[in-house]
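All protein chains of the complex are present and in place, except for one that has been dropped.
Presenting chain A:
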Amino acid sequence: MPDRTPAPGGATAVLLLLADGRFPAGGHAHSGGAEAAVRAGRIRDQDDLAAFLTGRLHTTGLTAAALAAAATAAATDPDPDRLDDLDRAADARTPSPALRATSRRLGRQLLRAARAAWPHPALDRLADRHPRGAHHPVVLGTTAHAAGLTPAQAASLAAYESVNGPATACVRLLGLDPYRVAAVLARLAPELDAVTAEAVRAAEQGDLPAASAPLLDILAEQHSTWKVRLFAS
């Protein structure tokens, strides 16, 4: 069988590919709590959206980014215990069963796409040990390693995904002006980089953050009981 692993040196393009909403990892079907926040009247305009995204970025975004960075480093270790520990750490940091299920579903979908794009023993081990899906940040970090990215790049992807999905969802849910939503995201860029740096530092020190936001958990549980919804979470 020919070795289809891409040569190193394509890291920038790989990063763009992974961050692209068209990469088939299933993220487009999720609103990151925005759908429930819109229904509850908590996001009505772009200012509410900016506050929602800022809150999400500094809480679950930071936690996911640190887990992803730690997983990139742990994936270099042939002993799978470190990744399993990170999966348990992600479980403990996700008290909402609805969000745990979402994170594992997104992890499973990303793993499928990643194994096709960047075949690697670390991805195979993760699939073997977590047949129902590992947590998304753990898969993201392992994917980053398989694709030749650094822990910082994995953290940056996780931080970006923590805001990009809900922002795009609000264009559909509220009919917000997509140019104004793009401006909200552009203004968040320095904070995204700051959160990424904080996440990498925490992961290097082995002191994973557990930042959380109370309404995100509550809204996720409410959303999971709806019979009709536009987004899966």
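The definition used in the following text is that contacts are C-beta pairs under 8 Å (C-beta built on N, C-alpha and C of every residue); 3 or more make two chains touch, one makes a residue touch a chain; residues count from 1.
FYI, contacts and distances are computed from a predicted model.
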Missing subunit (named according to UniProt) among the choices "Chemotaxis protein CheW", "Sugar ABC transporter substrate-binding protein", "Urease accessory protein UreD" or "Peptide O-xylosyltransferase": "Urease accessory protein UreD"
Selected residue (touches chain absent from view) among A:30, A:58 or A:145: A:58
Candidate in contact with the missing chain, chosen from A:148, A:165 or A:209: A:209
Positions on chain A contacted by the hidden chain, ascending: 33, 37, 42-43, 48, 51-52, 54-59, 88-89, 91-93, 95-97, 100, 191, 209-218, 221-222
